[in-house]
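Here the complex is missing a single protein chain, while all its other protein chains stay put.
All chains are identified by letter, namely A, B, C, D, E and F, in their written order; residue positions are counted from 1 within each chain.
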Amino acid sequence: MVSLNAYLILGAILFSIGAVGVFTRRNVLIIYMCIELMLNAVNLTFIAFSRFLNNMNGHVFVFMIMTVAAAEAAVGLAIIISVFRNKETIYVDDINLSKG
Amino acid sequence: MSDSAKDLHSEYMVINMGPSHPVTHGTVKFLLTLEGETIIDMKVDIGFLHRGFEKMCENGTWEQVMPYTDRLNYVSPLINNVGYALAVEKLVGIDVPERCKYIRVIASELSRISDHYTNIAAGAMEVGGFTAFLYFVEARELVWDLIEMLCGARVTSNYVRIGGVKSDLPDGFKDKTRDVFKKCRKLWADVNKLLTKNRIFIDRVRNVGIMPPDEAIAWGFTGPCLRACGIPYDVRKFHPYLVYDQMDFEVPVGEKGDNFDRYLVRMEEINQSMRIVEQALEKIPSGPINVNMPEYRWQSKEDISTRIESLIFHFKTVTEGIKPPPGEIYSAVEGANGELGFYLVSDGSGKPYKCRVRPPCFPLTAAMPKMVKGGFIADIVPTFDMINMIGGECDR
Amino acid sequence: MQLLMFYIFGLGAVLSATLMVTNIKPVTAAMNLIMTMFFLAGIYVLLDAHLIAALQIIVYAGAIMVLFLFVILLLNVHEKEGETARRKVVIQFGSIAIVGSLFIIIAHLAVIYPSAVKVITDTAYEFGTTKAVGKMLFTDFLLPFEIASFLLLAAIVGAVILAKRRIDDSE
Amino acid sequence: MEANITINKLKARFAESIVDAHSYRGDDTAIVKKEELLDIFIFLRDDKELLYNFMMDLTVVDYLGKEPRFEVVYHLYSLAYNRRVRIKTRVSESECSVDSIVSIWPSANWFEREAFDLYGIVFKGHPNLSRILLYDSFQGHPLRKDYPIKKRQPQIGPNNN
Amino acid sequence: MAANLIESIVKILFIFSVNIGFFSPILGWVERKQSALMQDRVGANRADVCGFTLIGLFHPIADAIKVLTKEDFIPEGADRLFHTIAPFISLTPAIITFAVIPFGGQYELFGHHVNLIIADLDVGILFVFAFASLASFGSVLAGWSSNNNWSFLGGLRASAQMLSYEVVMGLNIIGVIMVYGTLRLSQIGAMQADFFNWGIFLQPVGFVLFFTCAIAENKRAPFDVAEAESELVAGYFTEYSGMKFVMFWMGEFLEIVTIGALVTTMFFGAWHLPFVSDQMLLNYFRFAGPNGAASLAIVVNIITFFSKVIFFIWLQMTIRWTLPRFRYDQVMRLGWKMFLPIALINIFITGVVILAK
Amino acid sequence: MGIPIGKLKPKKVRKNIDLTLWERLYIFEIIRGMTVTTKHFMANLVGFVLHAKGKKRNIITVYYPEEKVELPPAYRGRPVLVMRENGKERCVACGLCEKICPASAISIIAEENENGDRYPASYLLDMSRCVFCGFCEEVCPKEAIVMSSEYEGLAKRDRNDLLCTKEMLLRTENSVKGRIEYIRRIYAKCNY
Partner (left out) sequence: MIDTLKRKGGCSSCGGVDDDSRLLGGSVILTKLEAINNWGRKYSFFQYPFVTACCGMEFMSVCGPKYDLDRFGAALPRFSPRQADLLMVVGTISHKQAPILVKVYNQMAEPKWVFAFGVCAVSGGFYDNYATVQGIDTLIPVDIYVPGCPPRPEMVIDGLIKLQQKVMESRWSDYPKGASPVSNDK
């Protein structure tokens, strides 16, 4: 039987990988994907807790997180497209909105 | 989705469509500049079937040109034959017998039917309706049986001769025609049901490739494409040749000049051509089929074997060719795609000094970029087909 | 059995996540993320969350990632030369090393120190079924559910407005 | 034969530019000087009694040995009056160019390119005068009478076009 | 436990042999032969083994042999990995989906409870969707990895089209789910024992929309814009040769079967004959003893189910060979502007009717 | 518009073509189309079943190698040389066919035999260039070359095999009798 800790650790690792990606990568698309990964890591902990506490509230939270993720993906990709349209780049270094 | 593709200031995608691309029939190349799916610019490159028609004609005798004309618009070779023969007859100044005129009308109209069949069939296939394609191929097969019966070959007929035709109507031609037309009408009705009111097909062709009438004239459109714009220009009516003035037929015209009109005009022309053939078969008089001017044609076998001067003259005409008087003429017939003009220059020798064809689909193809610009890639398909660009005629 | 599956799925998820972060091509990264999603879905099944597992695949793999792929293809941006090969290798090795060691150490710790939370093995029959989740969504969590739907609506509107062509832009 | 209304009008308007006019087998023909070609065509197109709105055909005849060597032949058609006319203009080999009529009839575009391709006549003011039927690496102009019919050009490989 | 294992293996083998061994080769033949007959032709009939031609049934075998020995080609500049796995990605979902489709009822056989479905998942329909949505990756990746403009355009079209139609398809299903109140496909099937309870009567609009969307999802004519021959040469699989190219076709064919099976399960009474429920079947076959009756009933179930599937295969083929193809933007417009509102209205009306009852 | 358009009665093809709501709904027209194809399908299927029971086949397809279409007498197949009774060719090597052939597919080397009659010492017909136009037959003063109804066996693996010598072209008069009769009928007199 797998212990709760194992799931939590897995979640932590995935979260940290995602975080590493956000900090090191410069491609906006990949940064977005890393964020998705971090959300997933959180989902995992929710599900694990929910299973081990025998309380289904966690599932509902995951459901909500997925909704948010979907919305975020839609809006985020739209932003990327419009930024790309104006700046012709998808690299964070080149996107400096304050410079206009 | 395509809208978002349109907005991007990303680089335009430059795509080479053809010449070995299914839609282009292997004979034309489109250089497309695309933004997403939208056509920003289009260059048409033809000439992949340039076979040196004029050069070949200038090196053959007047009679020897006949097989080359077969392969101009290879879907309706008989019309080309007739057009060339009429042009030479105009140059020489002879008038063919009445029965010959009727036979030529029958031959041309059968050819026109098969051309329109092929055109609509290919159009249907290219927008995905493979079954409609095969129904019309089947119908065309039946018409080709008639043509084969008449002139001995399915495609490259080489039937018409200067001053007449090669042979008379075969026995039983009329009955066979009646049978064939009955089957063809049935298949026509099937295709009509499959396509004409089918919204998918209509959406594909309606309001696509629009050409307003005045621009169509300026671009030199003739034939079904011009009639689709609402201008009833038809050489058969405007400059009646052969016996078209005695035939009762209507000129179908469209309204908008889009692909749907072109399709409808062609569908209707099939019916009208069938009517013409039936009338011609009813009215055909008996009589000679060749003009009685021995100096302009090869001698008959009987004459050759019985009269020595005939034999000598035969050798002379075959080796040197007939000799029309020097001069130049332009003569036009209504080809399947429009006005098929022949501009002949004779210097009095046995070979044409110049044999120029006015290809009807050449200006049509030239107007392609104008018709599809701003449309989608998929719009090229029906537009190009309804133009009915025939490589042999366009590139010669 | 379950432990084995957990290790397979967990290692797979970590591995593909690492590959995603380190990969230079966006398409490859996206595919790796999809792999991660799959492994996570497998883990959800281990945790009796069937509905969530299915939703994970439908929503993440089937919708969000297709959207990502679509945008990647649409932009069709060639990778910048700036990210040099050396740096790429360093990032790859660095992150793989760090993450790998973390995983081993913590997993080891986890085996030594069992979890404080009490494990409940006998779950209710309905745990994780569609019915159960649905019932909760429409009773206890109705308000958040409605808010989520509003969020989605707002996201749709926002996305459309953001990505829409400005008509006055063109000439 | 008597020249008809088109020829008469042309003669009246452009008396000195009409070199010759005839009507062989009913085809009205006018041979004009190439300098005033554009004006003549605009007149033919826009005159209320002529309205030659179709540019049916454009071709070149190579009279090798004569001077001027080439004749550029235009066939016009008037839909309104159902009338045809042939306009010819002579071009010498040394100064092998005429004015382009693309601005009057867009359909002339490809016909002129074709004439350039096969005969080497240069049409001044054409937007894109390049080879159309033959390929770019083709040498010479095949429909000139001094081009042998079987003179072949080297075959080109797949990477050459 | 052992009995369960045997049962599973038997069921998996059955479905596999039916799909891979029967449908996927024979559909190639069916498509050729049926289109031939529709078009007044004869169709493939000359491949012979020892002089027997069997109306052309050997042609698929010939195709398979040829394809296996055909050169496998990876174009220059292509992404080798994705180019190789893309056909597999588009092939597998069609097979996996069959795991949750019931092809018969539940019976007691030799004291063992037999459920004629491989995996009776609680989230059956969602499972189908989850895997169907993966098929789009196959075409997208194929298009992207081929390094060819036509493939690329095909991949773009495929991704947009499949994404859009998935949404509509999902909404259509909701009507069915509302009517039957379950996601479990075996339960949906079981509830259609009564003839007037068939999905086609309860959800006629849903059926038409679902069927259309399924064809669109499968990218067959009239929705084959992603592989439109006359526009994009062969779309996203332009650069594929040999076995990998045929795998796309197999995927397509298997998906035809899957669509047929899904439609049968949800709208056409699954394994039930009209007016005949499982219990009545068992009663008819009482003479064979309980086990014999059960096995006979199973056979009848399976035959009924697959004949319905075959009917829908025939229907899809007829549609494919009758209609011209849409234009890409028209496909999208149809999906978003026509089907989506209709699906929503359908859900609304269904809800109202259910509440009113 | 000018002269003859008034006389014309152009037929508007686009009337009644605007879609009714019924037709706009796709599905009914689709069903109509499907009935057409299904009708063909069923007719052919029934035709096949009946054919298996020995009835006449109603499908248009010709099962080529086993079954052949009936060719009209006008059909121009491959040109062949006609043989006299003594096994020699009728051809007198006058060279007219060589001259008229648009493809220059025929090449003749003429010689005189002991009687002083000309005959073709070699008669080469390059089938890889022949376009089946029938001019050779038409100009031949001796009915020596005719377009037979042969069309089989022309496909070759090597292009050189398509070069036909006199021996390969010779046919007995009987085998091309129909064609000779036909050309006598159509070419014997100019006007009839």
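The working rule: a contact is a pair of C-beta atoms (placed from the backbone, for glycine too) under 8 Å apart; a residue touches a chain by one contact, two chains touch by 3 or more.
Note that the structure is a prediction, hence the values are computed from the model and not measured.
The hidden chain, counted over the whole complex, makes contact with B, D, E, F.
Of the candidate positions E:A62, E:L109 or E:I200, contact with the hidden chain is made by E:A62. When the full complex is taken into account, the listed residue touching the unshown chain is F:E152, out of F:E111, F:E152 or F:E181.
Looking at E:F82, E:F245 or E:F306, the residue that reaches the missing chain in the full complex is E:F245. Interface with the hidden chain, as seen from chain D, comprises residues 134-135, 138, 142, 147, 149-161.
Touching the omitted chain from chain E are residues 32, 36, 39-47, 58-59, 61-73, 229, 233-234, 237-242, 245.
Residues 19-22, 25-27, 47-52, 55-56, 67-68, 70-71, 74-75, 118, 121-122, 134, 137-138, 140-141, 144, 154-156, 391-392, 395 are the ones on chain B that touch the missing chain.
Here is the rule we go by: only the chains that are shown with their structure count from here on.
Number of steps on the shortest path from chain E to chain F, with steps defined by chain touch: 1.
Note on connectivity: the fewest steps through touching chains from chain A to chain E is 2. Across every pairing of chains, the maximum count of C-beta contacts belongs to A-C. With every chain reduced to the mean of its CA atoms, the largest distance from chain F is reached by A.
Chain B has its Cα centroid 64 Å from the Cα centroid of chain A.
The mean-CA centres of chain A and chain F are about 72 angstrom from one another, to the nearest whole unit. Contact of a single residue of chain F with at least two other chains is seen at positions 4, 30, 33, 36-37, 40, 60. Listed for chain E are residues 38-41, 156, 160, 321-323, each touching two or more other chains. Only residues 24-25, 27, 29, 53-57, 59, 61-62, 73, 75, 79, 82, 84, 86, 105-107, 109-111, 114, 118, 131-135, 142-143, 145, 147, 149 of chain D touch chain B when the two sit together in their complex. Residues 1-2, 5, 13, 15, 21-23, 37, 124-132, 134-135, 138, 194-195, 198, 200-201, 203-204, 376-381 of chain B are the ones that touch chain E when the two sit in their complex.
Taken in their complex, chain C has these residues touching chain A: 2-3, 6, 10, 13-14, 17-18, 20-21, 26, 29-30, 33, 36-37, 40, 43-44, 46-49, 51-52, 55-56, 59-60, 63-64, 67-68, 71-72, 74-75, 77, 80, 82-83, 91, 95, 98-99, 102-103, 106-107, 110, 113-115, 117-121, 123-124, 127-128, 132-133, 136-137, 140-141, 144, 148, 151-152, 154-156, 158-163.
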